[in-house]
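One protein chain omitted, others in place.
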Amino acid sequence: MEPRTSVIENRLKNINRIIAVASGKGGVGKSMVASTLALHLSQHGYRVGLLDLDLYGPSSHIILGVKNTFPKEEKGIIPPTVHGISFMSIVYFTEEKPSPFRGIDISNIILELLAITQWGRLDFLIIDMPPGIGDETLDVIRYIKRSEFLVVTTPSKVAMGAVSKLLTMLIELKKPVLGIIENMTITKSSFIEHEVQRLQVRYLGKIHFDHTLEESIGNPDALSQTHVMKDLSKILQKIKL
Amino acid sequence: MEPRTSVIENRLKNINRIIAVASGKGGVGKSMVASTLALHLSQHGYRVGLLDLDLYGPSSHIILGVKNTFPKEEKGIIPPTVHGISFMSIVYFTEEKPSPFRGIDISNIILELLAITQWGRLDFLIIDMPPGIGDETLDVIRYIKRSEFLVVTTPSKVAMGAVSKLLTMLIELKKPVLGIIENMTITKSSFIEHEVQRLQVRYLGKIHFDHTLEESIGNPDALSQTHVMKDLSKILQKIKL
Amino acid sequence: MHEWALAESIVTATVEEARKEKLKTITQVTIYIGELQQIEKEIFLFALTELSKSQKPPIQKDAFVIKTDKSTLSCKNCGEHWKYSDMKKKLNKTEAESIHFIPEIVFVHARCPQCGSPDFEITTGRGVTLSSIKGVR
Partner (left out) sequence: MHEWALAESIVTATVEEARKEKLKTITQVTIYIGELQQIEKEIFLFALTELSKSQKPPIQKDAFVIKTDKSTLSCKNCGEHWKYSDMKKKLNKTEAESIHFIPEIVFVHARCPQCGSPDFEITTGRGVTLSSIKGVR
């Protein structure tokens, strides 16, 4: 018998909302959106947790400049607080070494993290999802039934190819989709907006490509001042976040 | 007993070189590089195969504009020829529907594809890899022992975080790494070049960010005329491709 | 007709194994084919027999015993168990053909009959497996 699944609900019961930032496609800005969303919410006085589930290429700790912290062991593990965010990531345990995990390992790691992490009371738990529709996505759907999805794409046909697949599946499974964010737009185009309408999902708006974003990576105070944060804040108003 | 592993060597024995275009990170241009590399080699008179192993978000068929083809069944399956390239992708079987595969399924699909695909005689087989260091990467290492890796990154610290992990693993396992391509550069920076030197891998050069690339997607003739193809061709000269 | 490629994998694996076991003749090769893959048994047996000619060690002409493995599936989401034979009629020709090439394509074109989840697994009867080899040393 697998005992871990039984305790997950208990671990998440004091969390008001769980939002998975997902895409299906890699490199579209899921981690950037998840991290800035967590910062935004925390700056607005909410209690926020951030769980990085990209176990191969965790990025949120790079974006938020998380260094030299480790979870506290106390009736489980308590995520360190980073700029007001309770932050949990595999990186505490991997020390930036490669993580050659197969699917079954991914599933076990997610179960273990969900079973032992003591989030405490949170208004929001943000999950930074990896690309694909693999074990991570299936396990979030399986074990975190009340997760809502915020889907990120870029303006490209190539990205939308993968993103449509994730959306189609979420819609089929009747999972709540908060909407789609079009990230890294450069030229004007309504291609994504049309595609999204076709799928009957809410189009939330654009985050422009920000040429100077790279300089703010690793520095949450600087990140909060970027155009990305400004564009995101506008989008978040639409869904009252 | 697993019979499929025994026949793989036989299937690949008339292929001169096998190059996996990989990264660890998503959205850095693996599919773009793999597709244009295949086009480039084919235009230079080589017999080329292209295998898209990104089973969740296959992209090479979008980039190359592959439509309305299906493998021929003949002592296995024979990949259709697209612009001179023998092209194999999961997309023939999934019809653009979502592919909710777990790791064990991914492994089985790769084994099956390797066991039944009749490539015939090829100078090059290019593999378009998915992100991560999961089942696909581990299986390519396990079943295609002579694969060489061409690694793609973008100029970002976030991308390099994941890319360094893949590189570290490939180096540890003594896999041949042809070098690193820095894709989508906008400003001048030697960050990646330095990082790559530290890892003692060959830095091959930059492919500039091409604002008009999107228009050429789906059109191989137009793709061949892009700046991306020009930059790539220069890089390929360095490794005699 | 891609059955030929799978037959070749069986023959190659059989010969490899027989060499390891230092067999002089291979007298019996038991193969299971998973229902899900819808292998054409006659074509498959024909390919096996053709490919067995002039192997070392030799494979006896009537060595192949082919058994069919019923396909059963079970849902990770709701725990339901079911048979492929009950589900098959819902798949159109193209979908069934794709599953014939790659059994995991079932996760693309089919769903758990109870809860609609794609997160199920193939419990038995996936594809072609080599069950046992007998021979004379």
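Per-chain residue numbering starts at 1, and chain names A, B and C are given in the order in which the chains are listed.
Going forward, a residue touches a chain if its C-beta (ideal position, glycine included) is under 8 Å from a C-beta of that chain, and two chains touch if they have at least 3 such contacts.
Computed from a prediction, not measured in an experiment: that's the story for all the values here.
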Checklist outcome for this item: Result, missing-chain neighbours among shown chains, is A, B
Item to check | Residue of A:Asn10, A:Thr187 or A:Gln200 touching the missing chain in the full complex | outcome: A:Asn10
Checklist entry - Per the definition of touch given earlier, which of A:Asn108, A:Thr185 or A:Ser224 contacts the omitted chain? => result A:Asn108
Item to check | Residues belonging to subunit B that touch the chain removed from view | outcome: 138, 141-142, 169, 172-173
Next on the checklist: Tell me which stretches of subunit A touch the chain missing from the display.
Outcome noted: 1-7, 10-11, 71, 73-77, 90, 92-95, 97-102, 105, 108-109, 112-113, 115-116, 118
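Here is the rule we use: only the chains that are shown with their structure count from here on.
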Next on the checklist: Taking the mean of the CA coordinates per chain, how far is subunit B from subunit C in Å?
Outcome noted: 30
Checklist entry - For subunit A and subunit C, what's the span in angstrom between their mean Cα positions? => result 40
Checklist entry - If you look at subunit C, which of its residues touch at least two other chains? => result 118-119
Item to check | subunit B: positions in contact with at least two other chains | outcome: 97-102, 105
